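Heads up, one of the protein chains got dropped from this complex, but the rest are sitting where they should.
Chain IDs A and B follow the sequence of writing; residue 1 opens each chain.
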């Protein structure tokens, strides 16, 4: 049967089922070294046509040495060249020496696996309202719903079943995956990528008690997502009550993350899956939040702070702090306290026994005292 | 370029980019005082045409004093009038005195920012099945999929890419934002608002072990969402196994919340983002769950209980209780215990030293005892 699922056929770097690998790139070692800002050892004219692993690379492919433990494999790999750190030995092989092989790896993956984007235009089955401005080379898939007055930059890709409400503005080179919704009046910068099912600009969670129940506070602000932000799947960023919920330039947000109304997230932050940031919190630049972290409303977190997974932050955090736990405390101190936690029952027993022993000792001494 | 993103142009109360503010309301101070149930000081005939902040309000706008700390600004604001609590000074300005300025603020925001709803009918690109009943003045957007036998009340708004399965019933004045799915047989009351991507009536998570793996227990119940409920984005409310998962009247649920099968949530509850309520739990009226709270299955939580963020509730909770932590305990007591947690390593060391000192003391005393 033609449609039997071959799920034993895995994806992967060298697999024909890997969707990103069917492109046709050919570069000399010298060209790659310049691209990576590295230095050639061996033959700069060697031609590279693909990527492989140390174990599985074939002729014409370049591979990586990231972990020094595998240094000996450099001598035996069939790869045409190896990207390696300055400390590694070449065994006489062609190599590119770089300071950061992990970053170089990411760059080569990008080079060898990016397909050229081909604009598809506004496809049949896409719904486009009135007064919509669409830049050049757009791809808008069937089932996308674009409301009146939306403005869209150049080279934007909008997948199926995306909804853009009235007045949304998208910059250039934006990609919105299927199921994304961007609510009224929200603004996205250039090179923003939003994965499937994520919601930008849902109402903030604000109600005033009116003696009987809850009176809704209208949420009339918006969301601004700055350039080069990427947001994962099924996350939510709420619109501000009055002004703007901001996601700063270059920040990366994972799946199922909640950013509440009025938050201001700085540049180049990393926010891991299922973290939640309550209303009006402010994160500085380059803050890292681990998975399932909770940040209480109105908290201010300084630049470069790191909050470990599952922590709960109930107060302001100094720049550069490394915290963990609920309530969050300095990470190293918390590890030490957490290591004691299993001994609590024993400690309580010991304490009770010491109390008895002390009482006995005191009893013995008291008569002597009385005699004095 | 016309489509450059002006994301330095923020949303907000006074901003032209704020989507909610372009409406045309004009009221006298007397009319507003009656609307708010407050009392005029100054000129009841003063005309108010908008809202502003203490700092930024312009002529014709009304503003608020919520925080007494800013009382002096009442004397200097350019606003035409100020809403204030009875304790504040008017500085001879026009004012409306109310007991709850925060609620009054919400009400005025509603008054000044609500646009009149204009019914758009069933738009081209919406898919409507057989035997569907649609009330008057509906707006049904492109990409909405409405299955056979659905019944829809008056003045309902169904955005793009909403899916209503067979037999769904919606009351009057319901708003379903894009990406919402309501599964077969689920019922929503009137004035229910559900934000984007939320799923009502997915199967409950129920499997019986059959010796080899897991046998699915059919989930044949439904979900009932009562009047005036609002649910945020990307939340999930599962259908009951046999009967009904209920969300009580007036309850407000935030984003990314999980309500499992058979739960019964009372009236006027507040459930903050990323909270999870396991199967068959029962919440009373006016219960508050903080963000990322977990409620274990079959738990019963009394009226007006409050559970602090990230807590884990593993047993029944009395009405009015205020709990926090995992396992949850009275909040004040937990704060005290949590404050000791950082001292655990020190406590363990002290305990060990006390043990040695005690042994030395006992040793000293024993010979004396023997001599006796």
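Just so we're on the same page, a contact is a pair of C-beta atoms (placed from the backbone, for glycine too) under 8 Å apart; a residue touches a chain by one contact, two chains touch by 3 or more.
For clarity, every value in this text was computed on a predicted model and none was experimentally measured.
Trainee: For the chain left off this view, which of B:77, B:100 or B:181 is in contact with it?
Mentor: B:181
Trainee: For the chain not shown, which residue from B:25, B:46, B:66 or B:351 touches it across the whole complex?
Mentor: B:351
Trainee: For a quick check of understanding: of B:33, B:260 or B:283, which residue touches the chain that isn't displayed?
Mentor: Going through B:33, B:260 or B:283 one by one, B:260 is the residue touching the chain not shown.
Trainee: Where does subunit A touch the missing chain, residue by residue?
Mentor: These residues touch the chain not displayed: 1-7, 9-13, 15, 17-21, 100, 102-103, 105-107, 109-110, 113-114, 124-125, 141-143, 159-161, 177-179, 195-197, 228, 230, 232-234, 250, 252, 254-256, 267-268, 270, 272-274, 291-292, 309-310, 338, 341-345, 347-348, 351, 354-355, 358, 361-362, 365, 368-369.
Trainee: In terms of residues, what is the contact footprint of the unshown chain on subunit B?
Mentor: Here the touching residues of subunit B are 127, 133, 135, 143, 145, 151-154, 161, 163, 165-167, 169-172, 179, 181, 183-185, 187-190, 197, 199, 202-203, 205-210, 212-218, 220-222, 224-226, 234-236, 238-240, 242-244, 256, 258, 260, 274, 276, 278, 292, 294, 296, 312, 325-327, 329, 333-334, 336-337, 339-341, 343-344, 347, 350-351, 354, 357-358, 361, 364-365.
Just so it is clear, only the chains that are shown with their structure count from here on.
Trainee: Distance from the CA centroid of subunit A to that of subunit B, rounded to the nearest Å?
Mentor: 26
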